[in-house]
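Below is the structure I would like to discuss, written out as structure tokens.
A single protein chain has been omitted; all remaining protein chains appear in their positions.
In order of appearance the chains are A and B, and numbering begins at 1 in each one.
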């Protein structure tokens, strides 16, 4: 079975502080994995490593058949990333932002592609407006547009719902479902269990620097995610208590 | 399709982006210009710029002005990337990091040259000196290039530190001494009507500095932006 993302014994240190310890993680093509966990567990750090923005201290990371960090340059083309920050230039219009990134990714038939993407994220009407006039929800949608502009195989999202109101969240989910439906592989970190329950095909829990629990969405009872998550944290707390 | 976006394409995209964004807000250029003009004004009152004294100091005043205004521009240019996390956006792209460096440096150079070429005639008018001499313009180009080459690299570091704003001048000025001294002397040479044999050594220094530091910055930029 070949994985699209494969992580073995990943360790990440910042100075003397160990954030990720012997983390193992695999994702098959087409899966939508929700990465859950308390703050400070290392979710953002992990995502940054997958995104080639940070280097592993030890261990192996393979994305789309390429080894990070050595072959990072090859991986980047296949990745789309949405982070906390919008990664957009406020003084440029929506269209200009997409045009810039399109050129950086050497996207073919850029004009047509930009139109497609703007339609998809529902911002076609605001294409000429400067991004600094956009609400956070709109910026997030444009950020997703930027992330899929070059048709990546893998989409990495770091808590994309942060700071969005209900309507904006709903719109975002709509876009996410459409994108995931196109066969892309998605890894998304989130705190919003209710939303994630409807979106993902698999749930992994990251605590204390490694994946401590994982289950697929199949057969998960309605509102069962919360129970699963709580239990995973409970187990981890007991383990740590036993170690002390 | 793997592999990197062509170098010139990426570099061109970065330059276009910086110019476009700046054209919209014109924040950086106007700040640099106003600052430069204020500095000239202050120098006028601080130094006794009588005609006979002036000839010797003009080029110094000019370059101090450009150096300070340049620092403003460099700081802002990198701060834009840092503030909205856009630097990550640049790093995520499948491009050679050096293309990002050259793109930013080139855009910074254009800003600095724009300011210089506006300040120059203003200075000339205020002090009734002809500053539009071809050799002098070349000095401005070479001097700005060296300054910006090192400045862009150092600004990328400074912007990631806590003491961001004051750090850039502290890092840049000691290291930029050769370029500033050479530019001041060469400019002064042209203003005083000196011959080529006297000005030439300064040109050599400028070119050597530009070549060495642009290459070093080009090679090292990767380490400064990667994590």
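In this section, a contact is a pair of C-beta atoms (placed from the backbone, for glycine too) under 8 Å apart; a residue touches a chain by one contact, two chains touch by 3 or more.
One rule holds for everything that comes next: contacts and distances are computed from a predicted model.
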| item | value |
| --- | --- |
| Choices "Iron ABC transporter permease", "Stage VI sporulation protein D", "3-ketoacyl-CoA thiolase" or "Heme exporter protein C" - which one is the UniProt name of the chain not shown | "Heme exporter protein C" |
| For the chain not depicted, the shown chains it touches | A, B |
| Hidden partner chain, touching residue among B:79, B:113 or B:157 | B:157 |
| Footprint left on subunit A by the chain that the document does not show | 14-17 |
| Interface residues of subunit B (partner: the chain not displayed) | 150, 153-154, 157-158, 160-164, 167, 170-171, 173-178, 181-182, 185, 198, 201-202, 205, 208-209, 212-213, 216-217, 220, 223-224, 227 |
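Operating definition for what follows: only the chains that are shown with their structure count from here on.
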| item | value |
| --- | --- |
| Centre distance in Å when subunit A and subunit B are each reduced to the mean of their C-alpha atoms | 39 |
| Complex contacts: residues of subunit A adjacent to subunit B | 48, 51-55, 66, 73-74, 76-79, 81, 83-92, 96, 100-101, 103-106, 130, 146 |
| Contacting residues of subunit B [partner subunit A, same complex] | 1-6, 9-10, 12-14, 16-17, 20-22, 24-25, 80, 84-86, 88-96, 226-227 |
